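Shown here: the complex without one of its protein chains, the others still in place.
As written, the chain order gives the labels A and B, with residue 1 at the start of each chain.
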Amino acid sequence: MSSKAPLLEVTGLKKYFQVGGKDILKAVDDVSFQIMPGETLGVVGESGCGKTTCGRTCVGMYKPTEGKVLYNGKDVHSLKGAERKAFSKDVQIIFQDPYASLNPRMTVAEIIGEGMDIHHLYTGKKERQERIGELLRMVGLNQEHANRFIHEFSGGQRQRIGIARALAVEPKFILCDEPVSALDVSIQAQIANLLIRFQRELGLTYLFIAHDLAMVKHISDRVAVMYLGAVMELADSEELYSHPMHPYTEALMSAIPIADPDIETDRKRIVLEGDVPSPINAPAGCKFQNRCSRAQECCRQKAPELKEVAPNHFVACHFAGETEL
Amino acid sequence: MSEQNEKKEINKNQPLLQVEDLRVSYYTYAGEVQSVRGISFDVKQGEIMAIIGESGCGKSVTARSIMSLIRKPGKIKEGSKILFDGKNVAAMTKKELSKYRGGECSMVFQDALVALDPTMRVGKQIMENLCIHGWSKKDAKEEAIRLLGAVGIPNAERRFKQYPFEFSGGMRQRAMIAMAVACQPRLVIADEPTTALDVTIQAQIMELLKKLRDEDGTSIILISHDFGVVAGFADVITVMYAGKIIERGTKGEIFYEPKHPYTWALLGAVPRLDWKNKQELRTIRGTPPDLVAPPKGCPFAKRCELCMNVCLEEEPPVKAFGEDGTHSAACWLYAEDAPQEVLEKAKKFAFTRGGRTNEQ
């Protein structure tokens, strides 16, 4: 895979928002990563860490304050005309809230067909209808659902309709923005399985954003852990799980509840003190320093850079790799 | 220590809360939604009971019924019984109810931002509850500050004077817990107390609730959709589906010997860090039934991997397992006259540690 060129290349991405006059909210603060074709990059972090902003900037919905996003070698934010249109066919989004992301006045067929209409992906009415039926079957629904309005569907069913809408234009890259967070447990698994299956069958590339480390680890090949707009750690998902190097990753991992009482009762938790600071006034130096148990003077002075500590394992911590955690 | 144990032992024999054949319906434009369809359970003194289920399964409606908080268009149906310490909650007078709510039984809501009054100082809201239950203003204020400190809010004195929006999500949830426990209730109902919070905060809140039981012997009903949250916490677990209890048992029984196919599926649906990457998760096809028109047989039948003819036609019998009768499930797989091969097939599908076993 390494021989191929990356599908998406993000370098030095910054996205600042001006809030209430002078304050600047640094939603994304110098983030770089690459995604190879056919790969899933997971982004995990708590609310307010900038993961959604980062994802949306990557697919061209927001203009970055600084930095570049290259899709297939082309700058996403300066695409024009036909290239722009081709990009919007290649890159799709699956949203978090299945209630807000579907137009309540449209039928299922209209929703799924919208992208096909825009990109003229069929030759006749019959082909359109057949394709919609096929997409519905792919996500486990059936033809009879096509003419229904969406307000009688459950959250899980709606999310599957949202996936069918994204797949309708035969995309290559999908931004999954917390696609399972709003769903029930059994439905989360349904959606996760669907996403994994479509990746295998259609060769899709995902940027998978979520706050649930277990789910991100499960779906992704590589995982980036974000905190206050910056990437703290980036590694293969198995490697990240077996050798977390950043204290924040460790705390995050130890906080995940495990559905096994024996493990759960014996387990030692790293309980982080306090709450995530507001991204408007993030601490100086390392962003995690005020909640970190290992923080030293140098952490308050200088922000650590994301460096490769082990092969393909990047960590932004002054002490990474020095001592075994 | 031993004295405390003894005290608990005596109390444990008599249930604090008894719910019998609770039925709740909501009368909406679409028709009668039968949210809770005849459930019965007990909660003992000092026990933590978890109710697990997906959205719309009736778990929150159950909690509200216990607090007598069902409002129009909802209605608790005739024949339902909720006894708190032997007293019928439905028959309480207004005065008794106001003593009961917040005094003997209180609730922690999922979304503290909605549950707290945004125009009132946090401390005042805690004081209010105390004052209703007969505290003097001065004592109430001291107690409120003590409580804020006790739930782990630093600078309690300063925080006392702040408004809910000045609190972070985790702090708000702590404040709400302080409010709920202010009058030392005997039962606290926590309705998804950590769902709106980040994982790192979630752990803190669960610790806090657990401390409450260990120190004061408060009974807790924890409502959740997440088996992970419950694992280190609950004594007894009740699994609800489509307005019914489909399985209940002690923590060990539910986690290590689950009997109902729905419980298997739920346990297998949450990915764990120690599972193989991208391995297929155990899922349940489809969607829970619409309770406007509940199915006539087992509500889970149409999504069950082991659906039998009888499941679609008749409601399953409740079968007790083991000797002490703590574990029971409502499933046709365990019916007395079911043939042997049914049980054998069930064993093959059953959930075991480590994930999916029925790899095809």
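By our rule, a residue touches a chain if its C-beta (ideal position, glycine included) is under 8 Å from a C-beta of that chain, and two chains touch if they have at least 3 such contacts.
As a working rule, contacts and distances are computed from a predicted model.
Enquirer: Given the options "nitrile hydratase", "ABC transporter permease", "Elongation factor 4" or "Heme chaperone HemW", which would UniProt use as the protein name of the unshown chain?
Expert: Going by its UniProt entry, the chain not pictured is "ABC transporter permease".
Enquirer: Just to confirm, in the complete assembly, which displayed chains does the hidden chain contact?
Expert: A, B
Enquirer: Quick one: say which of A:Arg165, A:Lys217, A:His246 or A:Arg291 touches the chain that got left out.
Expert: A:Arg165
Enquirer: One chain isn't shown here. Among B:Lys244, B:Lys259 or B:Arg282, which residue touches it?
Expert: Within the whole complex, the residue contacting the unshown chain is B:Lys244.
Enquirer: In the complete assembly, which of B:Gly86, B:Pro118, B:Gly325 or B:Pro339 touches the absent chain?
Expert: B:Pro339
Enquirer: At which residues does chain B meet the chain that is not included here?
Expert: 28-30, 38-39, 244-245, 284-287, 289-290, 292-293, 301-303, 305-318, 330, 332, 335, 337-339, 342, 345
Enquirer: Which chain A residues touch the hidden chain?
Expert: Interface residues of chain A facing the absent chain: 59, 61, 84-85, 88-89, 91-93, 95-97, 100-106, 114-115, 118-119, 140-142, 145, 147-149, 151-153, 157, 162, 165, 169.
We adopt the following convention: only the chains that are shown with their structure count from here on.
Enquirer: Would you mind writing out the residues of chain B in touch with chain A in their complex?
Expert: Residues 54-56, 168-171, 198-204, 206-207, 225-232, 251-252, 255, 265-275, 277-288, 353.
Enquirer: Quick one: in the complex, what on chain A touches chain B?
Expert: Touching chain B from chain A are residues 46-47, 140, 154-157, 184-190, 192-193, 196, 211-215, 217-221, 237-238, 241, 251-253, 255-261, 263-265, 267, 269, 271-272, 275-276.
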